[in-house]
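Complex shown without one protein chain; remaining protein chains in place.
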Amino acid sequence: MKVWAIVERSASGPRRVSLEIAAKAKELGDATAIEVTGLERYSSLPAVGPLATKAKADAPDLILVGATPTGRDLGARLAARLGWAYASEATDLAVEDGAATITRTMYAGKVRATVRATLPAVVSVRPGAFTLKSGAAEPVVESVTADASAEKLAFQRFEPSAAASGRIPLAEARVVVSGGRGLRGPENWKQVEELAGILGAALGASRAVTDAGWRPNEEQVGQTGRTVTPDLYIALGISGAIQHLAGMTSSKVIVAVNKDPEADIFKVADYGVVGDLFEFLPAFTEEVKKAKAGA
Amino acid sequence: MKILVCVKQTPDSTVRVKVAADGRSVDASQITWAISPYDEYAVELALERKDADPSTTVAVVTLGAARGRDALRQALAMGCDEAILVSGQGAETLQGSAVARALAKVVEEAKADLVLCGRQASDDDQGLVGLALAEALGWPHVSTITKFAPADAGPAGSFNGIDVWKEVEGGHEVWRASGPAVLTVQKSEKDPRYPSLPGIMKAKKKEIPEKDVAALGIDARAPSLEIVKMEPPPARGGGKILKDGDMKQTAAELVRLLREEAKVL
Partner (left out) sequence: MIAPTAGNAVLVGLLIVVWAVGWGLFVGRAWQLYRYLRLGRDEDRTQRPLRRIRDELVIYLGQRKLLKRPYYVRGLAHALIFWGFLIITIGTVDLFLSGVFGFRIPGTGTAPFVWTVDLFAIAVLLSIALAVVRRLFFPPPRMHVALDGYLILAGIAFLMLTLLLFETAGLVARVAAQGFTAPPLATLITRLWPSPFPGESSAVVYGAAWWGHLVGVAAFAAYLPQSKHLHIVTTLPNVFFRSQRPRGALDLITKIEERETFGAGSVRDLSWKQLLDGYTCTECGRCSDQCPALATGKPLDPQKIVLDVRDQLLHEGHRLVRDGADRGTPPARYGPTKTEELWACTTCAACVEACPVTIEHIDKIVDMRRWLAMNEGDVPPEAQRSLTNIERAGNPWGQPPDTRADWAKDLGVPTFAEKPDAEWLYFVGCAASFDRRNQKVARAVVEVLRAADVSFAILGTEETCNGDPARRIGNEYLWQTQAQQNIETLRKYGVTKVIASCPHCFNTIANEYPQLGGSYEVVHAVQLVDRLVREGKLRMRDGATESVAYHDPCYLGRHNKVYDAPRDVLGAMPGVTTVEIAPHHRERGFCCGAGGGRMWMEEKVGQRVNHRRMDQILAVDAATPVTKVASGCPFCLIMLDEAVGAKAVQERIKPIDVMELVQARLIARS
């Protein structure tokens, strides 16, 4: 079976998810890692044309892309161009009898589904779905040159968001670290910011905290603030009033840290830590740092 | 300018979706239906354009079950000018790329200059149809946008294309489309508007033409995603509680769990 893995590159090299799918492709059969070159900035039309031409010639059974914004964009349009089946955001994947069996969530995460796509197919794969074995060899990447003549759009400029603070906006964040009154005062947010920095997370806050003026209003998560649905929501020293829960219970994974074992936040948490926040936070930050460095 | 917004009617975000007895579909009996949230943002963005330039017409289309009419009424109440329902036998089971081909017919008939879709529908969460629609039309697309505005070059009143803000990591890329395009919407800056009561009343009385999907004359065959099994995600509330331990060990254990079990690190 022929499997392609489309490689996406960041400044420091291939993205981790690209390595993960390349490794998976190898596991599944005759793997090719392919990268589109010649584009200063990803755009679908110049990338899709040459990839489709090559796909028609090479006839792979399965094309894997990372479920990143670019991967999802490219994967869907490529599948449409080729007239192949398409599944997005796979968290697991197996191939048998000319079909791919894919695990993915549906209904905004409220249902876990197993779907079958007849091959050939394009599948976008969630980062972290396949664990990268340490010491796995970096794949040999074949490049396909983008076709600039196919472009129908013109890039104007890049506008960095919230450049001043360098923070990630709450609404867009995949990870949110939120603080509540349990942090005791605005001076303790340095520790929260450090953790958020390492996690690439946006900062959130409970209403009590924004009302007290410890944090700016736009960080408020909850009924009267923002509703967020990140993959990971970490609630530090938040008791979990309904006002707050209304804004974050749809998060995929919720971690709560609170010294009161009766705190309502634990009722919605997937992982709870009962204990002293100021002992836990530095230790946790250290561990995350280690884990990220190892990644 | 004429904008066509494609919306899908999906279970309202407040609804707890339950897996049906067959284990491969959802139980539709208790569901409140609504416009899929990203599509609602798309409607809002289109209407904001109309607010800025009242000569803009905003049409809204949905394809699927006849109950989709309610979603269209909601969009009309918000301020859309016209609504089109594509329904009939086979409409509900039409697969992504065939849906795109059907919508392409509607876009051509409506002579739309711009098509807006949500980045994905909150039922299948695929994020395919908008892009496949662009493919079927032979148009470019920009995905996950948060804003668009007429490009400012050229004499006033003339159409010089539009500038589109695409959300990417760390900010927005601004792209210019000088011709027709499909945009998939990530979010509107403002919450989608709450329809006024006169708007709701007017929408109630408005005729919504229904097109039979079979009459569009499209090739309905498409590669399908067959659902083998559905199950609820691991239950909330039965979370793992770590306590009484040394905080260093607890922290390490939590990181391990987040990595290996939850797969979010």
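Going in written order, the chains are labelled A and B, and every chain counts its residues from 1.
Operating definition for what follows: contacts are C-beta pairs under 8 Å (C-beta built on N, C-alpha and C of every residue); 3 or more make two chains touch, one makes a residue touch a chain.
This is a predicted model, so every value here is computed, not measured.
Trainee: Looking at the whole complex, which of B:Asp12, B:Glu210 or B:Glu253 touches the chain that is not displayed?
Mentor: Answering carefully, the residue with contact to the hidden chain is B:Asp12.
Trainee: Please pick, from A:Leu39, A:Ala246 or A:Ala291, the residue that touches the omitted chain in the full complex.
Mentor: Considering all chains, including the one not shown, the answer is A:Ala246.
Trainee: For the chain left off this view, which of A:Thr114, A:Gln156, A:Asn188 or A:Thr224 is in contact with it?
Mentor: Checking each option in A:Thr114, A:Gln156, A:Asn188 or A:Thr224, the one touching the absent chain turns out to be A:Thr224.
Trainee: Touching the hidden chain in the complete assembly: which of B:Pro54, B:Pro198 or B:Gly238 does that?
Mentor: Answering carefully, the residue with contact to the hidden chain is B:Pro198.
Trainee: If the hidden chain were put back, which residues of subunit B would touch it?
Mentor: The missing chain touches subunit B at positions 12-16, 30, 32, 34, 190-191, 193-201.
Trainee: Go through subunit A and note every residue touching the omitted chain.
Mentor: 181, 207-208, 211-212, 217, 223-225, 227, 240-243, 245-246, 264, 267
Criterion: only the chains that are shown with their structure count from here on.
Trainee: Could you grab the centroid distance between subunit A and subunit B? Build each centroid from C-alpha atoms only and quote it in angstrom.
Mentor: Centres of subunit A and subunit B (C-alpha means) sit 20 Å apart.
Trainee: Applying the document's contact rule, which stretches of subunit B touch subunit A when the two form their complex?
Mentor: Of all residues in subunit B, those touching subunit A are 10-11, 13, 16-17, 19, 26, 96-97, 100, 120, 122-128, 131-132, 134-136, 139-144, 163, 165, 167-179, 181, 187, 222-234, 236-237, 239-245, 247-248, 250-252, 254-255, 257-259, 262-265.
Trainee: Residue numbers of subunit A touching subunit B in their complex, please.
Mentor: 41, 43-45, 69, 72-73, 76-77, 79-81, 83-89, 91, 101, 104-118, 121, 126, 128-129, 151-161, 163, 171-172, 175, 199, 231-232, 249-250, 252-256, 261, 266-276, 279-280, 283-284, 286-288, 290-292, 295
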